[in-house]
Each structure stands twice: as structure tokens, then as C-alpha cells.
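Left out: one protein chain. Kept in place: all the others.
Chain nomenclature is as follows: A and B, assigned in order of appearance, with residue numbering initiated at 1 for each chain independently.
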Amino acid sequence: MADEIKDVAPAQAIAVQELKKSFGHHLALNGVDFRVARGESVVVFGPNGAGKTTLIKILATIMNPSSGRIFIDGMSAKDSAEKIRRRIGVITHQTFLYGTLTAYENLEFYGRLYDVPRRKERIHEVVETVGMTSRLHDRVGTLSRGMQQRLSIARSLLHKPPIMLLDEPETGLDQQALVVLREALRAEDGARRTVVLTTHNLERGLELGDRLLILARGRIVYEGVTASLDLAGLREAYHQSTGVKA
Amino acid sequence: MKRYILFWVSLVLMLASLFLVFVYVPTEKEMGIVQRIFYLMVPMGWLALLSFFIVFICSILYLARRRDSYDALAYSSAEVGIFATTGALIVGCLWAKPIWGVWWTWEPRLTATLVLWFIYFAYFAVRSFAGEEARGARYAAVIGIVGFVDLPIVALATTLWRGMHPGGVIFSGGLAPSMLLTLLVSLGAYTVLYVLLLVHRTSVRQDEAFINSLKARLG
Partner (left out) sequence: MSFLKKALAITRKDVLSELRTKEIIFSALVFTVLVIVTFNFAFSASQETTALVAPGILWVTFTFAGVLSLNRAFIPEKEENCLEGLMSSPVSREVIYVGKMLGSLLFMLIIEIIALPVFALLFNLPVFSAPLVTVTFLATVGFVAVGTLFSALAVNTKAREMVLPILFLPMVVPIIISAVKASGLALAGESWGALASWLQIIGAFDAIFLVVSFWVFAFVIEE
């Protein structure tokens, strides 16, 4: 037990061991193992129902695994969930924003939950990053989908998380929001962020990740390095490992 | 093997209790022959409570350990329990008619039993409302815990609510030794029957779950 933990720390940002999750009789994740180094970007591909969303939710400590262990920055997700949540920013195709509140009020609310220091300045900073300063006091419900997604990115950056988890973030993103997203994933205060991102889009995945995993029926069926693959090669690998044409 | 022993013990005890109720025990002076239903009503009420206690314990264990067997046990116990509760209500009505002249009376124990019935109902309803099996099991466990904790307060409130009513119709006067013996044997017989039903129902439930998982695997 002790050496496993030693094994994981400190270079690994994320370590997942023998992760399983079942919903009743359905096994969503059936023994997933992988590691993500600090500053590394890992893209997770996979057909619908492969367990991508479940994986992200478990990493974000929204969901408890049925069995298996997760370490984030060397801390066990079971024992230090709250500490871990401070280090993680989550973006999904749902924004986690309240439509009845203004952009500022939403960010202020999350700022309070994350104990963000100098909240007001920080809100202005992140809103500027996503180019939404002019709409800061509009109600979120009145904004376009793309704008809401940009605000959602701003929300996830508020507490300067070193680790970002993204579940199919490109769904519903307009062109501008995509640029913002790429920008946001890069770095802050000089340090590269660690990223785990799920997507359908092979082309975008290749471009965003250093390493890639293909998930099918709750297992990792392929692991590779994006630098050594072109789009055609990835298509081929995807088809062979999942049986589904990409 | 264990089940056969349970079955025979249950049968013998049940026959003994029937003999005691209908032949051995003398007819009560004031209430007459109706009073014999008392030896059915008390065990029914006892089973209703016992089942729910088991539901409570298994619900806590299920939430803590997440083993399906605890849920199967809780579910089976609740099923026996809702039958016992329904039985207790029916027997209660049958008792109320000759004694008080009405089918239903808001007597505290009867009222509390009715509330218990609704809590049991919620326990089953929430499973079908939940949509997904595991979620239904989790929600049912929450009802099992909250409902059981609620019961003493329900009993207290209904008793105080009907404050004027004689509190202990059953035990206040003290029972004659022959009546006490009959009651104890009946309680024993129904408790063994409960265990027998629980064992059988749980194994059927687990078989069902196994078949469902096979079905799911076959798609």
C-alpha cells in the first residue's frame, strides 16, 4: 500500500487504479488504469456509452467509483475530496450557471465556494480572458449559447486550477469560444495545466492532446502518443480498437 | 436444509398457536369471542415493526457497504412487512366493529399503523419512480432509515393526539397466564414464519437479480 502511494507521487497529477463503476447491472467502467503527468494533456476518445462522462465525473469527485482508487496530486480522492476539488476546474457541455442570475453574480457565487482571494479583481480577470466583459451584468439566461459556454470556461478558471477536466467541451461551442478554450487550457502563471479531455472529434483531440486513450465498453482499448499519429492513423486505430467507424 | 428445519418449526408452532387460540384459551368476559382475534392482531403488529426494523438495519448497511444482498434483504423484509401491516389494519378494523361499533376508529395504535403503511408504500413507490434500479435501491434505503426513525415520534404524536382514549387496552389490566401463554406462542409462531418468508423471498429476489444481470449482459 505504502509503495503504491510513493509510486504515484509526486510527478503524477492524476493516477487511476483499477477503476470500476456500475449502475445496477450495467458496468460503465470495467477496470480503468492510467496516469497523467503534471502538465500533460490526455485526450480520451470513445463511442457513446464507452464511459467517458462517468470517468470525468469520478475524477471530478462528483461521482463515487464502485471500486478502484484515484489519486490527484498524490492525494486520495476518497480521503481528501475537498482539497482535490480546489485543484480541479471542470467544463462540460452543461455550464453549471444559473440562468436567473447575472454573469457576475454567478461567478461571485462560485468565487465564494472556492474561497477565491480578491474575488472582484479575479472575476474581471477571467471574464476578460473569455472576452465577456461587456456582458458581465447581463442575466446568463439572456446570453447566447456560445457566450454561456465562454462564461462557463471563466467559471472553471476562477480558482486557478492546475488540473482541468473537460467532458466534450466542444459541444455547442462557437468558433470564438473554441479559441478561448484553447487559450484557457494552455497555462496560467507560467505553469502548464494538466488536462484530461473527452471528445468525439478526432481531429480536435489530436490537436489538443499530448497523449490519447481510447475507451470502449468501460475499458481502455488503445493508448498512444498524438505526435506519432496522423488523422488517418488515428481513424484506423479507433476503428480497430472499438469496432466503430469514426 | 436450514429451510426445512425452519419450515417444520414454523408449522408446528403455527398449529400449536391455533390450538391455543381456538381451544385452549378461555373466552374473555367483557369482549366475548371477538377477543380471540387479539392473538392475530398483536403478532401482525409485531411483524410490521420487526420487518421495518430489519429494513432499517439493512438500509444502513446497504448505504455503507453497497452490497446488493443487503438491498435484497431490505426489500424482502419490506414486502413481508407491508403484508403484515395490511393484515394488522384489516384485523384492526374487524376488531373495531364489534367493540366500538365502527369499522375504523382513530385509535392511536391503529392510526400509527396506517402511517406505517404509507411509509412502506413510499418505500416501494420510490423504487419505481427512480427509474434506475440502483438509484431506486438507494432512495428506498433513505426512506427505510428516515421512516424508521420517524415511527416513535408518530406513535407519540398519535397517542397524545387521542389523549382521552384508554391507553393500554391490551396490557393495562395484565393478562391471565393462559392468555399470556397463547399470545407468546402466537408471537413465536409468526416470528418464525417471518424468518422463513424472509429467507425464501430474499433468495428469490437474488435469483431475479441474477437473471436480470444475465439478460443485461446478453443485451
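Definition applied: a contact is a pair of C-beta atoms (placed from the backbone, for glycine too) under 8 Å apart; a residue touches a chain by one contact, two chains touch by 3 or more.
Not measured: the values here are computed from a predicted model.
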**Message:** Among B:Trp8, B:Trp100, B:Trp161 or B:Phe210, which one touches the chain that has been omitted from the display?
**Reply:** B:Trp161
**Request:** Could you tell me which of B:Tyr70, B:Tyr139 or B:Tyr194 touches the chain that is not displayed?
**Result:** B:Tyr139
**Item:** Contacting the left-out chain in the complete assembly, out of A:Thr100, A:Ser134, A:Gln175 or A:Ser228
**Value:** A:Thr100
**Message:** Out of A:Ser22, A:Ser41 or A:Thr61, which residue would touch the omitted chain in the full complex?
**Reply:** A:Thr61
**Request:** Check each of B:Val9, B:Ile37, B:Ile99 or B:Val115 against the chain that is not shown and name the one that touches it.
**Result:** B:Val115
**Message:** By the contact criterion defined above, which parts of chain B meet the unshown chain? Give residue numbers in ascending order.
**Reply:** 63, 115, 118-119, 121-122, 125-126, 129-131, 135, 138-139, 141-143, 145-147, 149-150, 153-154, 156-158, 160-161
**Fill in**
Logged for chain A, residues touching the omitted partner chain are 57, 60-64, 82-83, 85-86, 88, 90, 92, 94-101, 105, 109-110, 112-115, 139, 155
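By our rule, only the chains that are shown with their structure count from here on.
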**Asked** chain A to chain B: how many Å between their CA centres?
**Response** 50
**Fill in**
Interface with chain B, chain A side, in the complex: residues 22-26, 66
**Asked** Across the complex, what residues on chain B touch chain A?
**Response** 66, 132-134, 209, 212-213, 216-217
